[in-house]
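Structure incoming, see below.
Every protein chain of the complex appears in place save one, which is left out.
Which chain is which? They are A, B and C, in the order written, and residues in each are numbered from 1.
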Amino acid sequence: MGSIMDYLYFPGCTLYTKAKNLDQTARNCSLLLGFELKELPNWTCCGATFPLATDNIMALLPPSRILARARQEGTTLTTLCAICFNVIKRTNRLIQNDGEKREKINNFIEMNYQGDLRVLHYLEILKQEIGFPQIKERVRKPLAGLKAAAYYGCMLLRPFDEMGFDDKERPTLFEEFLEAMGAEPVDFPYKIECCGSFQSVGSPEVATECGYKILGSAIKNGAEVVVSTCPMCTFNIDHKQSDIKQKYLDFKSIPVLYFTQLLGMAMGLDYQTLGFEQNFVDPLPLLKEKGFI
Amino acid sequence: MKENGKFIKRAMVIGGGIAGISASIDIGNAGYDVVLVEKLPSIGGRMLQLSETFPTLDCAQCTLTPKTVETGQHPHIKLLTYSEVDRVEGKAGNFTVKIRRKAAYVDWEKCTGCGLCQEKCPSKKPSEFDRGMGMGKAIYTLSPQAVPNKPVINPSNCRYFLEKKCRVCEKVCPVGAIDYEQQDRFVEERVGAIITAVGIDLIPKETFGEYGYGTIPDVIDGLAFERLNSASGPTTGAIRRPSDGKVPKEVVFIQCTGSRDPERYMPYCSRVCCMYTAKHARLYKHKVHDGQAYIFYMDIRSTGKGYEEFIQQGMEEEGILYLRGRVSRIFRDDGRVVVWGVDTLTGKKVEISADMVVLATAIIPQGGTKGLAQKLGINTDEYGFFTEAERKLRPVETNVEGIYLAGCAQGPKDIADAVAHANGAASKVQGLFAKH
Amino acid sequence: MFYPLRLTIYDSRIMKKLGVFICHCGVNIAGTVDVKSVAGKVGSVGDVAHSTDYIYMCSEPGQQLIREAVREKGLEGVVVACCSPSMHENTFRKAVKSEGMNPYLCEIANIREQCSWVHQKEKEKATEKAEEIILATLEKVRENEKLEAISVSINRSVLVIGGGIAGMTAALDLAEGGYEVILLEKEQALGGHMTQLSRTFPDLHPALPDLLTKALEIEKHPGIDLHCYSEMEDVKGYVGNFELTIRKKATHVDWEKCNECGLCIRDCPVEYVSQFERGLGVRKAIDLLYPQSVPHKPVIHRSHCRYFIDGSCRRCEEVCPEKAIRFEQEDERIGKKVGAIVVATGFELYPRERLGEYGYGEIPDVIDGLALERMLSVDGPTKGRIIRPSDGKVPKEMVFIQCVASRDPDRYMPYCSRICCMYTAKQAKIYKEQVPDGQPYIFYMDIRSDGKGYEEFLQKTIEEKGLLYLRGRVSRVFQDDGKVRVLGVDTLTGRMVEVAADMVVLATAVVPSDGVKDLAAKLRATVDRHGFWTEAHIKLYPVESSTKGIYLAGCGQSPKDISDTVSQASATASKIQALLSTDKLLQDPLIAFVDENICSGCGICVEICPYEAREMDSQRGISVVHSALCQGCGACIAACPNFACELRNNSSIQTLRMLDTFVTAGARE
Partner (left out) sequence: MKIELTRQKVHNEFAKKVELISGQNLFACYQCGNCTAGCPVAFAMEVGPHEVIRYTLLGLEEEALGVNTFWLCASCLQCTSRCPKGIDIARVMDALRMVILRKKDRKDHIQISEFQEGFLERVPQIAFISGFRKFLS
């Protein structure tokens, strides 16, 4: 596998609290794969949403500041939370391409950043920098027979010309990852539909409905577990299963795991280090039944 | 300009679809010799794939075959099928065109067109002519009514070429016409004028990720529906969905798929989809009386003679439901094809759980049009359609004297307009010849 | 039923070897009719030596089946059971002819349009009926005579009626092809409606310059005999040999002498409302059609000229330096002969006065599309400026209404006029360029921008110019407070929309020119119920009329834009060149003939013949048939009180035998 560089790492607020399991497993897995996530010093909130208003750049300053500081530390920045990734990558691209806004932003943050950082999602590192075949070789306990539905959500895929993550309508990267783990990917139409995002704060019932449709579609297509990359999505499709159950009485729970939890498990990490206690729907019975733990 | 004596009053027509055929017959009937070059093994073009044509619902074969037969038998028309233009030199009155005659692996001089080879050929692959709706053999003619009625071997499907075994066709051929060693050959033709009528293709339905989650077999395109509906097609005209052969009871037709979409696909209107979709829906209703046809549209464009009446009749008499709006997404769920669309007239999102979806995909120029334009020294627009000399008053002429345009290669048109355009080009050729 | 005695004379049934070929027409026939069983049953008839079926009889292998059977079985008569004879009679007759059989021994049994299509739900009965139709047709074939086509000589010149862009294009193409052309235009100058246009979509080229270039080319072309201010008075004859009478209307100006100085026009004291300017401008009693008119010669309009009204003025005569004024000139009739005729009679706009709900013809600021074109023309009544006809103010709220009287089957025209969407978008764009602070509103039902580059033009214009498209019809337009109030709807919000407009432009329906129906009667060609010329077949014969030798071009056939008109006009020229490229024309011999022994010379047939094909032979005292003129319509046969006329291969005995087949079959049931 050769020596692989270390990556600057922006965890984001949620990974320090509600999604520690995502953060921890990612860090541990990277060590097993031969690279380190070098956490940015003094990082701040990314803004949690890419500002869509074009007449005001204030909301662009936090992610710009993160980028500018990261550039002082290195050349490649990675993150896990899909929303943080979306905000940071889009901001980076805007600074790269919009000279006028770049100048304004630099004036505000009193730094000089040109947008020359590579911003990669952790999954992209796995695919592009390390390679799924190589990861497959590292798999100690293949997740044979695990029917896993890869849920992409929105922020990795859209807008396509800015994110360039995968085909926006028929993405396959996540499934390729699951295959490398030895799992059986389950294709389901709702894998690119929205989880309701921040509507869990504004109109929780709408987010409940979104989550119900996504999970229902995954279950109908034979999934035993849904795999996610994003703490926002995970909240809406995992933690909100209690709300879903309240509304749809015949709804049967389904575990939702972070992709790094699967990765760790497949690479032989002790399941007790994988933070399953933070998952709302307990995956342990399923994982035991499957003989993975 | 050439002197009178040397001006060659003989024309070449490139493309043997309805436009090329119409132009050839016109020029031939005026007493001039014509060389008709077609890249497929037989003439007829896209129209050969159609079932019935709007607005009269005449069967396409019935309108077309007399013309293909007439072309094949015309004393002034020389057919060069399975051939492509390789190089063009010279100018009006004296073009020298080098033509590649592709290896058919069948000696057409000997072949009697008995069809035994096709019948016995053991190789079956999805047929391109049938848009994947049916199977085709490695040795084939495009249709039983092909002109000329001579088969060719497709080496990429033929077991002999792939695995060096089989040779069934050779064994069964009563006249020993199979020739696996045949090579492409080149011929030269000298002509005084050239008409290009190379026709169209459809933008592949696979282009539309959002419309074919994975690849849904029951999402087909308009030409595939024509094949399904065609009496000479793979289902002998029965409307059956590709996935399981069931009769679809709810069929959704989606217009403007890839057309009028400047951001993602083609900005132009493909001109024929509104009418053929209306026709499809009506023909579907004729065969599946208890079925429901839904048509998503943006604007209904029925501008030809009798077209508006045809559309309105479809709505009134066949109960076809028109929904004004685009479809955002199609995916498969529980063996059904789920369509997410909108009816902008009620402002409501519409979800239809359909049995089959037919996409009226955008018309694009035939592959290789730009290359041909370069050989001829004429222009194309950014999409590859040939550019006419002037849009209004010189719609069939090009920037090069002696080279003319016919049919959809200049821009999407329906059959009637394509034929008129082609006849117009023929008129210009006759005028050019008469002057010299 | 009364059987005339003499019919037995022809009843000389000789056994022939007959062949029957039944076409599946894909599933069109075979889906309803059990073709195999029909072929079997018919095959068992005594004189039927061959009976078979095939998926597409009209295809090459299908025709091959027929040719082989004729050759190998020595068939003496053939029935092809398939679609209407108007589709493929010719195809199959050619096929049998190639094997040496007389083509008129081949007949079509129509089991598609007359059987399978109309009985889709009664398969058994349809199968029986198909069998009966074939049996009846066999009866006909048994009595068919061998006939030879009638050969007629051809006059190789062409008449083009209409000097608009369609007629001009056809005329030029034909003349370039080496044929003599007579071009007839009812107005005093060439160009038709295109001369009224400002700029054309989608490239916004000025309409006039290109058109004038063409017009001048025509004026100078040695192969074109141009007759402006002329009308068709009478047509006799038939394809290859038409005899025309052209009426050249009196211009009251000797065009040979006129030096185009324009003094007469300048000094003419009479001004009247100009139709050419769509009522927005005036013209003189002696005037050109438009300033750059080709030919560039004036005409005196009698109904407005004071000399003709009360003899009070001879001003033009006084000022003319060439003494070219001819008050006494009369209409002139000239005779011509041609082999083919192109009708390119063009279109008019639906009269807006008949659209009560849109302004009762009363509101001056409600104009139609052509009127706005005149305004937009730099040589028009407002020199290209858009102003309200009522008070000359610049309209700031401008409403365009599409589909006015189009797509309105109940009240007006059911069809789409095809050009309105594009010209409205064009006009709105030009308006917005001229009045940047104005707002165009366009009421539409569907935007139909289906030509090359049209959709792109439209979308770009909407985006850049901020045209407001409102999907919905306008119910009413009325005058209120100096404004034109428009009551419409936006079906996309589902709301009623009211605009207090300064001006309203109606894209009124395209309708055929006046006088088309009269002309159709003269030419014996048909028009549809709206007055558009009917083509022989929309796909097979789109530029041929229902009458041989008469061809169609341009909007007279159906509405189309300039580019499509030009293509089609060239197509027409191409068809005519093929027709005239030979010296002799072969015509169907299926025409009337007279039994000279029976004809009493009463002359009823002469009266009744619509084609003037019957005349009296005064010497012999009987009626004769002019074979080149007879179209085989059968009117004389029905009219003859003595049963002296018959149609070749459509004799009474044949008809009766065919009827017998059906009657017998009916009785069996």
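Going forward, a residue touches a chain if its C-beta (ideal position, glycine included) is under 8 Å from a C-beta of that chain, and two chains touch if they have at least 3 such contacts.
Worth saying up front: this structure is predicted, and the values here are computed from it rather than measured.
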item: Contact set of the excluded chain (shown chains only); value: A, B, C
item: Of C:Glu498, C:Glu596 or C:Asp617, the one touching the omitted chain in the full complex; value: C:Glu498
item: Touch criterion as defined above, residue of A:Thr78, A:Thr91 or A:Ser200 at the omitted chain; value: A:Ser200
item: Options B:Thr215, B:Ser328, B:Gln374 or B:Asn399, residue touching the unrepresented chain; value: B:Ser328
item: Interface with the undisplayed chain - residues on chain B; value: 210, 256, 260-265, 298, 324-329, 340-344, 347-350
item: Residue numbers in chain C that touch the chain omitted from display; value: 396-397, 437-439, 441, 459, 462-463, 466-469, 471, 490, 492-493, 495-500
item: Residue ranges of chain A at the interface with the undisplayed chain; value: 12-14, 17-19, 45, 47-49, 51-55, 59, 81, 83-84, 154, 157-160, 168, 193-194, 196-203, 205-206, 209-210, 213, 231-232, 235, 239
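By definition in this document, only the chains that are shown with their structure count from here on.
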item: Category of the chain touch graph - line, ring, star, complete, other; value: line
item: Nearest-to-centre chain - CA centroid comparison; value: B
item: Chain A-chain C separation of Cα centroids, rounded to whole Å; value: 68
item: Mean-CA-position distance for chain B and chain A (Å); value: 47
item: Of all residues in chain A, the ones touching two or more other chains; value: none
item: Of all residues in chain A, those that touch chain B in their complex; value: 167-170, 187, 189, 217, 220
item: Touch list for chain B against partner chain A, complex; value: 208-210, 213-214, 331-334, 338
item: Chain B - residues contacting chain C, complex; value: 26, 29-31, 51, 53, 55-56, 58-59, 61-63, 65-66, 68-69, 72, 113, 144-147, 149, 230-232, 236-237, 259-260, 262, 267-269, 271, 274, 299-309, 312, 344-347, 385, 390-396, 410-412, 415-417, 419-428, 430-431, 434-435
